[in-house]
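Only one protein chain is missing; all other protein chains are in place.
Right, chain A next:
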Amino acid sequence: MKVSIEINGRTVTGEVEDRTLLVHFVRERAGLTATNVGCDTTSCGACTVLLDGESVKSCTVLAAQADGHAVTTLEGLRGEDGGLHPLQRAFREEHGLQCGFCTPGMIMAAVSLLEHNPKPTRHEVRDGLEGNLCRCTGYHNIVNAVMNASGQEVQR
């Protein structure tokens, strides 16, 4: 079937198998490889993107389901000044990433989290990122990054 998806402001059209996952459409048709696949059970969150502004795990969405909708990936994330998004900046400042594989999904999940709760507590950040697994950081600095991006105090 033919699908047409707006990805980071650009419309990408392609003929896909019915079973094509959004994550593979994004990676292979749109050529945007920041969004990663880390598991086959929708457990790890490495593939998290924004679908019409809401975070979804793109390994659990069919490309067909996203037909006519708008997707934002890490590559399309910008701050208000066109530079780094506050979360991108904060992940760097707070050492919220190590190997970087979970990072695109983690940042996109955090974007959605702050959208809904602009001043979360550390506890709320932890709960909000429950669906995103990181094997490197122990999460401490990821929580710091989200707190930093929300303009709150961090615990170094």
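As a convention for this text, a contact is a pair of C-beta atoms (placed from the backbone, for glycine too) under 8 Å apart; a residue touches a chain by one contact, two chains touch by 3 or more; residues count from 1.
Just so it is clear, contacts and distances are computed from a predicted model.
Asks: Which of the following names does UniProt give to the chain that is not shown: "Na+/H+ antiporter subunit C", "Ascorbate-specific PTS system EIIA component", "Carbon-monoxide dehydrogenase large subunit" or "ABC transporter permease"?
Replies: Protein name of the absent chain (UniProt record): "Carbon-monoxide dehydrogenase large subunit".
Asks: Of the residues listed, A:58, A:72 or A:88, which one is in contact with the missing chain?
Replies: A:88
Asks: In the complete assembly, which of A:9, A:53, A:68 or A:100 touches the absent chain?
Replies: Residue touching the absent chain, from the options given: A:100.
Asks: Of A:13, A:33 or A:60, which sits in contact with the chain we cannot see?
Replies: A:33
Asks: For chain A, which positions touch the chain that isn't shown here?
Replies: Considering the whole complex, chain A reaches the absent chain at 17, 19-20, 24, 27-28, 31, 33-41, 43-44, 46, 74-75, 84, 88, 91-93, 95, 97-104, 107, 122-123, 125-127, 129-130, 132-143, 155-156.
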